[in-house]
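Here the complex is missing one protein chain, while the rest keep their positions.
Moving on to chain A:
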């Protein structure tokens, strides 16, 4: 906003030559970082680049090993345990820190309740919460339970909470990772309103286009080093990506190999209905990558889960290789060569407290049983293969999977899914929250699988990804299939038209 014009506005918060090591291991090397009132400053970098550590230091949760923090012109030691909030520095975590059973107003005043004669002044808190929501243009009732709110609204409650604490610096860790396009825009409006009032906003994101849109300046970290801090106007998504990974990313997406025109249909879905989705029909051909685009909550995951038997199907027919099938349990679809890879790798995909081996083989443990007992060496061989094939990097196999980076977790989950040797793979958000370098690896794996004759359904909220990889794209909106795009039609604008409901044309081309 007012920062990039060259006038030397004083920074409200700055880090000077900050280094941080955990034990023997250095994580940040002499980082300089500053933010001015009313500015949006994005931090970007691959997984493990040190972004989280930096914002933890900026919010006082971690103390730097060396270097100083200056806040409001004074060198300070920020108090740990989020107490810096009292000073006006508020960190909003990626996994929002709200108690699900409290109401919005209770959440906003949690820990600083307004009291009268020693008792809670509920009316006053409700009134102030409502006023706060009004100024933010958020339509959340102060009495709404947090558990009933959408993720986007929860985030708004967090922001309201921050503002009620007179936040002067708001730090957000990947705020848009779980938001749809529309929700992201609302969040951005909110951030712009805050910066207009002089609040400084620091945010981490993996989405380059968002950074281009919102940020005034961008700081790029790589391997704990400060690569550059640049005004956004001097950047292109490509140049940011290059700074992040330190190499050219010209071939982010592998070349597309169209499947044969007469390739057989391996998966046929007709008039599928399930909770949240209605009347879905599409075909998947051998060797094809079929993209599923749409806003978050448009029902793409529900379609996948209904097909593989994770959720109950209320109507419609599914045929595998032309033969009708009815999966009521996941095990049946896995046996039939159809595997679903969840988007929720931490909640549904991996056992975070266990090592690599039990995670890899959990889906296919039957393959590693000899005379009724588990064959550890057979499991080890499988892990060796998967580590090689998917380039999974871990210190050793016994390290708890929860300690791996997001990218390595994702590759392990891919390995686990592929252990069942499926012919059809449904990948749900296979690159969510992972760095560009790993994304590129996964894109090449997906393309290679398709080239081998596997058929892939690619559910993704990253439009570029769907466009870059898919042979055809199915677009969903509010539980309905609104369009199937092919060839030159696969453009961002066209997908948006179907996803937003401006265009709808599923009748003419159910099966292309």
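Simple rule for what comes next: a contact is a pair of C-beta atoms (placed from the backbone, for glycine too) under 8 Å apart; a residue touches a chain by one contact, two chains touch by 3 or more; residues count from 1.
Methods note: contacts and distances are computed from a predicted model.
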* Which of the following names does UniProt give to the chain that is not shown: "ABC transporter permease", "non-specific serine/threonine protein kinase", "Neutral metalloproteinase" or "Carbon-monoxide dehydrogenase medium subunit"? -> "ABC transporter permease"
* Residue among A:404, A:445 or A:485 touching the omitted chain -> A:404
* **Contact residue for the chain not shown (choose from A:9, A:122 or A:330)** => A:330
* Check each of A:37, A:224, A:415 or A:483 against the chain that is not shown and name the one that touches it. => A:224
* To do: Decide which residue listed in A:196, A:369 or A:448 touches the omitted chain of the complex.
  => A:369
* What residues on chain A make contact with the chain left out of this view? -> 21-25, 27, 45, 47-53, 56, 62, 94, 174, 177, 204, 206, 224, 310, 329-331, 333-334, 340, 342, 344, 347-354, 358, 362-363, 365-366, 369, 372-374, 395, 403-406, 408, 416, 433-435
